[in-house]
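Heads up, this is only part of the complex; the chains shown haven't been moved.
Chain naming follows the written order as A and B, and within any one chain the residues start at number 1.
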Amino acid sequence: MSRIGVWFVGVRGNIATTAMIGAKAIANGTAAPTGMVTARDPCRGLDLPSVGEFVFGGHDIRSGTVLGRARELSADNGTPSPEALSAAGDDLAAINDRIRRGTALNCGESVAALSDVEPLEADNDVPEIAERLRADLDEFELENDLDDVVVVNVASTEPPLSEPDRYESREAIERAVKGGDDGLPASVLYAYAALRGGRPYVNFTPSTGSSLGGLRQLAEEESVPHMGNDGKTGESLVKAALGPMFAARNLRVRSWDGHNILGNTDGRVLEDETNKRGKVESKGDILEGILDEPFHNRVRIDYTPSLNDWKTAWDYVRFEGFLGTEMTMQFTWEGSDSALAAPLVLDLVRLIAYADDRGEGGLQPHLASFFKSPLGVDEHGLSDQFDLLDAYAEARAEPPEAAPRGDAEGSGS
Amino acid sequence: MSRIGVWFVGVRGNIATTAMIGAKAIANGTAAPTGMVTARDPCRGLDLPSVGEFVFGGHDIRSGTVLGRARELSADNGTPSPEALSAAGDDLAAINDRIRRGTALNCGESVAALSDVEPLEADNDVPEIAERLRADLDEFELENDLDDVVVVNVASTEPPLSEPDRYESREAIERAVKGGDDGLPASVLYAYAALRGGRPYVNFTPSTGSSLGGLRQLAEEESVPHMGNDGKTGESLVKAALGPMFAARNLRVRSWDGHNILGNTDGRVLEDETNKRGKVESKGDILEGILDEPFHNRVRIDYTPSLNDWKTAWDYVRFEGFLGTEMTMQFTWEGSDSALAAPLVLDLVRLIAYADDRGEGGLQPHLASFFKSPLGVDEHGLSDQFDLLDAYAEARAEPPEAAPRGDAEGSGS
């Protein structure tokens, strides 16, 4: 297939770094595509772009090199391994030249505090920022001779946008950008830059991104594929798998308490109650969409620095069964946040570039399983969401004789 | 609908006792049908027999009254509550007259040791036992003026039958019964008695029951519905919900260690390695059917008397994700064994009597979600199994205007 550019908003963060290293490691055969949904059937049967041919770039508000970040990650978390790192080293160095200064507009103080470079808003107003972001994408495409550029938001969580209904129409959002409405948050400006330029957009965070009515209308009208919000990687994945079990068995969940502790930048930003709000809602909503009856539903997210990139979740479920018998289930999930997220990011780029290539614009409901709050999808049960993806892939899969394509992602795991 | 008899093999055990009390409590409105799958959509839309009209009886090899067992259960486990008990008291007393002496043939020493009455084999040979069991069912039906009798095996686990292929045809099994083949285990004789008399049969245990080729042929030819094996109530239910999550996300499970501890009679019998074997296989197979690649799969079942009817499972899953990152998930499930099993037993009786009434004989693959080792079904993912049931119910559901039928099971939970 074609030559795809991947533009990360937050390119110096853990997820982008892990995704870039992983793509190289898979391409050069030092790693299997474990954790990638598109490496197994039925997605494997689609003619998706190969991760080995991805060209990476992105925006960030922090300084430093990708390789430097990768080394820190490796030392603190054991992942990526020193071997994967050294195999990807040269490629990572090249990426530094394709990093541009980004914006943290309305991302809250905690995000701003992370920044050690002048963000765009230091010397630009909103229309200029929007212009700058789009020009960066154009330049990236042109200089690297790309067929398509997918923009992926993996930056820190913004506070929820108040009164999002003000931007319910395309006209309203365009007027706001051009008129210099300074209530617009960074994620919306990035999404606008992508979609306005006809480039697919994926929001892997709970930030507002392309979820505004005006941006959805724009994407629809211009037939640009986009999807979000908030990658479903750990605790919420398990919730989406277990919730339907309780529902289908008519077991009445009385309380579901989830406690997440994590140690990375995401955790640091979520210490800030204003930023945390969006995340907690996104996580809590999963169960509300699955369980019929009201129950006590609490999600705690706490920052425990020594965990580094690891995230531990403990969930305690109390439920009532036959004859009012009260029973419990609890689980502890211990995962490396970036190792869980990165392969999904690669999957999403592959799938949304594929959709774009086929002219399938607007929301992508078959990608619901990747997100905590899948835009435009009411189905929250995990298996039913996987069924959406399978049906999509099966309807488009090449006939079996076309299957052997020799790229690493095709080899399953 | 019609008047249904429910004949429990193991009628004095915890599951049967809880099911009988629960049916009465639901009928008289003192309990909601929490935990019953047929009390929620789409099964609720079927014209299923009401549990309030079930007439109970059964075989057992232990003495004692149902009410006595119920009181012990209540005192030891808190379930059923004293209130549920006193509400069901009179009905339970009546059941005692419908209990007949059963058989523990080839159930192993541990099961035999439970018996404090003379089992049928003490003074009967195999053909006589088979005759006696069937006559008991006939009598039950006649005396209680029943339209149908469903036989449900909730007795203790037998050791696995060696060389089950000897009974692969109907002819072979009939010859064995008539010829006095003393290798036949009790569960097969009960299943034979049920099916031969045209009565639906449900095997809620991992014992052989109706899974022999010969009995399946018999059921097919006579168009008698039957299904098994081994109710999926706790740890295995969770496994069936979580396994597909790992598979679909291409996360490579390296090891899945499950440790079950339980304190009831089932636990006592499973102390015996010969009886345990069937159970462990049944539990282990679930994951083998879901996860593609080989992994370390161990299930431990231990007897801890002070737990009484409670069963605690701890499962520890170690899996590999992106770039070989090793991660873990563990869960602890604490459930009351009988409170989990009893509502499913009532569901199964309702659904299989319904199938019998409609002439739907043979295996019932839409009931797969109820069993650890669903006969004739390859699908082990929980949601896909639920989909089978939903599809069955939706295809047969009454038009909505027929929905309000006023029975307790119809009221949801």
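Convention: a residue touches a chain if its C-beta (ideal position, glycine included) is under 8 Å from a C-beta of that chain, and two chains touch if they have at least 3 such contacts.
The shown structure was predicted, so the numbers you read here are calculated from the model rather than taken from an experiment.
Total copies of the shared sequence across the full complex, per this structure file: 4, with 2 shown.
Criterion: only the chains that are shown with their structure count from here on.
Once the centre of each chain is set as its mean CA position, chain A and chain B turn out to be 44 Å apart. Residue ranges on chain B touching chain A, taken from their complex, read 18, 21-22, 25, 31-37, 39-40, 78-81, 84, 237-238, 241-242, 244-245, 248-252, 292-293, 320-325, 327-336, 339-340, 342-343, 369, 381-384, 386, 412-413.
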